[in-house]
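All protein chains but one are shown in place.
Order of writing sets the labels: A and B. Residues in every chain begin at 1.
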Amino acid sequence: MSLENYRQQPAVFAAFAAPTLIWLLLFFIAPLGIIWLYSFGENVSLVDIETTWTLDNYARIFQPEVLVLLWRSLWIAGISTLVCLVIAYPVALVIATAHPDKKPWLLLLIMLPFWTNLLIRTYALLNILGTRGRLNDVLGWLWETTNTLLTKFGLGEFQLIGESFTPLKFLGTPGGVIFGIVYVSLPFAILPIYSSLERLDKSYLEASLDLGAGQWRTFYHVLLPLTAAGVVTAGIITFIPALGQFLTPDLLGRGQVDMIANVIERQFKRANDWPFGSALSLFLLYITFVLLAVRSFYDARKAHRS
Amino acid sequence: MKANTKKPFEYSRKWSLRLVFLTTMVFLYAPIIVLVVFSFNNSRRGGNVIWKGFTTKYYGKAFANEELMLAFANSMTIAVTSTIISVFLGAMTAIFLWRFRFPFKPLAEGLVSLPIIIPEICMGVSLAMFFSSLDLWTSGDTPWPFNLSNIILAHITFSFPFAAMVIRTRLQNFNREMEEAAKDLGASEYRVFRDILLPHMRPGLIAAALLTFTLSLDDFVITFFTSGPNTVTFPVKIYSMVRFSITPEINAASTILIVLTLLLTFAALRYQRITDISNDG
Partner (left out) sequence: MADSDANTIVSLNNIGKHFGKVKALDNVSIDIKEGEIFALLGPSGCGKSTLLRIISGFENPTEGELLLDGKDMTRTAPNKRPVNMVFQSYAVFPHMSVADNVGYGLKMDKLLVDEITTRVDTALAQVHLDQFKHRMPDQLSGGQKQRVALARALVKQPRVLLLDEPLSALDAKLRDAMRLELVKLQETVGVTFIIVTHDQSEALAMADRVAVLEAGKLRQVDTPTALYNHPVDAFVADFIGKVHTFDVQHIERQDNHVRVTSDELGELTLPLNKLPERISTGAQVNASSVLAFRPEALKVNLANEPTASTASTETNQANEIQLPGFLGDIAFQGQHSIVEITRGDKPSVSAIVDHSSLSALQTQPIGTPIVARCALSDLMLLPAQ
C-alpha cells in the first residue's frame, strides 16, 4: 500500500515529526552550529571566544606540523582499511557461502566482539601487544619452533632467522595502532561485503565456473567486479571511523602516534584552544562528507549504468 | 536473496579460506579471552604478564571500589533513562518516516541518519561546546541523578537514530490491510494505533531498547567529552584507571561489563534475527 500524503493528516504528521526534528535541531544541529561559529573565532580570555570570522584557525590546519598529523592520520586509517578489506573479503565469502543454517551463527560470531565496549577491546589489546605481551609470546614460540626445525635439518649454524628472538615493539608504533584499528573496525568491513555477496545472483558464478574458469579466475573476473560496490561501501564505512579514532592511538600509540582526534581532544581538554579544535573537528566532518558524496556518486553512476 | 542451497559455492569448503576465517576468529576473540582469564590472575602489579595462580579477589576489590561502583550506577542510570527516551523518540521518528509522504523527505531521512555516520569525536566536541556555551554544564553541586542530564541528552542524540532504524525495519512489514480491517470494524485512528500497530511494533521496540541500552553502556568518546569531574561513567572510570596504572582490578571491572553486554546481546537475539542486523550494515 502506498504512503499517505502528510496533508491528509497534518496534525498527526506534525505530532510525530516535530519531536524528532526539534530534538535534532536542538541537540545536533545547534551544537554543530556552535563549533562552526567557534571555528571562525578567537580566544579573548581563558573561557571567552569571540566570533571574528577569522580564517586563522583553518589556515593553521595547513601548517607543517598539522599537515604531518593529517597525513599520518590518513595513511594509518588508509592502511588499516586496506588490511580490514583484505581480511574481510574471504571471511565474508566463507559466511555467504556457508550452509544457510550456519550463517546467522557465523554472523553472530563476527558481531559479538563488536558489541563489547570499545575501551575494553582496546584495553584488551594493550595486554596483548606489550613487549612481554601474549602476541610476542606467540611470535617467540614460532621462532623457537622454526629454529628447532632448522637445527634438525642441519641449518642451525647459519642462523637464518637471527641469533635469538627479540620481542617486537608494538605499543607506541604505527604498527600497533594499525593493529588496534583493524581489530576494532573489522566487523564494519565484513558486513557490507557480506550483504553484497548475499544479494549477488549466484548464476553468474555458476556460469563462469561452468565455462571452465577456475575458482580464482572466477573470483577475479566475476565475483570481485560484481561486489565492487559492497567493497567500496565497506571501505568508506571502515575508513570514516578509523580516521576519527581517538582511543586506539591514545592507548596503543602512547602519545607517539597521534591522530586528528587526539589533537582535537588536546585542544579542548588541555591546550584550551577551542577555536582551533573546532576548526579541526569540522575539517574531519568535511572529509566525512566528501567520502559520503563519493559513495553516492558511485552508487548513482552504477544505477545509471544498469 | 536466499543463497542457493543446492549448489553451494565451494569457497566455504576451501581449507585456505577456512584457515583465514579461523585465524580471524582467534584474532577477534583471543584478546578478550586473555583479558577475562587474567582477571583471575593472582598478581598485584602488571597483572597481564605472568600467571601467578587463580584468585577472585580482584572482583571483590572492584566491587569494593566506591568510585567504580558509583560510576557503574551512573552508567546504569544513564543507560536506562536514555533507552526509554530514545525508544520513544525513535518510534515517533520511525512512524512518521514510514507512514507519510512529504516534501524534503530525503533530507529528513539524511538528517536522522547523520548522527549515526559522523565521527564520534565531532559529536562529542560539539555537544561539549553546546553545553558549556549555554551554561548548561551541570555544576558540581547538582544533586544526583540530575548531574547526569548532559550525558543523557548526548546519549539520546546518538542512539535514537539507531532505534528509529530498527523500528522502521519492523514497520516495513506491517500489512496495511490490518489497519484497514480494524477501521472497517469500527476502530478509530487511536484504537487502530493502540490495538493493532503498537502490538505489531512491540518486538521492534524491544530490540531497539536492547540496542540503545548496549550503545549507551558502550560509549566512551562522547561520554568522555560530555562528562564532568563528578559525573564519571563506568567506561570513563576504567579509562582513568588504565591511564593511572594497569591492575587485574581493571580486568575484573571490564569482565563485568563484557558479561553484561553478552547477556543483553543474547536477549536481543530473541527479538531480532541476526540477519536483520546485518542488512542494516
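One rule holds in what follows: a contact is a pair of C-beta atoms (placed from the backbone, for glycine too) under 8 Å apart; a residue touches a chain by one contact, two chains touch by 3 or more.
In this text, all values refer to a predicted model and were calculated from it rather than measured experimentally.
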{"item": "Partner chains on view for the chain not depicted", "value": "B"}
{"item": "Chain not shown: contacting residue from B:L19, B:I33 or B:A181", "value": "B:A181"}
{"item": "Touch with the omitted chain, as defined above, among B:I196, B:V232, B:I246 or B:L260", "value": "B:I196"}
{"item": "Absent chain, residues of subunit B that touch it", "value": "175, 177-178, 180-188, 191, 195-196, 199-200"}
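Just so it is clear, only the chains that are shown with their structure count from here on.
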{"item": "Distance from the mean Cα position of subunit B to that of subunit A, given in whole angstrom", "value": "18"}
{"item": "Complex contacts: residues of subunit B adjacent to subunit A", "value": "1-5, 7-12, 14, 17-18, 20-21, 24-25, 27-32, 34-35, 38, 48-49, 89, 92-93, 95-96, 99-102, 108, 111-112, 114-115, 117-123, 125-130, 133, 153-154, 156-157, 160, 164, 176-177, 189, 214, 217-218, 220-221, 225, 235, 238-239, 242, 246, 250-251, 254, 257-258, 261-262, 264-265, 269, 273-275, 277-279, 281"}
{"item": "Touching residues (chain side subunit A, partner subunit B) in the complex", "value": "1-6, 12-13, 16-17, 19-21, 23-24, 27-28, 30-32, 34-35, 38, 87, 90-91, 93-100, 103-104, 107-113, 115-121, 123-128, 130, 132-134, 183, 186, 188, 191-192, 194-195, 198-202, 205-206, 215, 237, 240-241, 243-244, 246-247, 251, 260-261, 264-265, 268, 274, 277-278, 281-282, 284-285, 288, 292"}
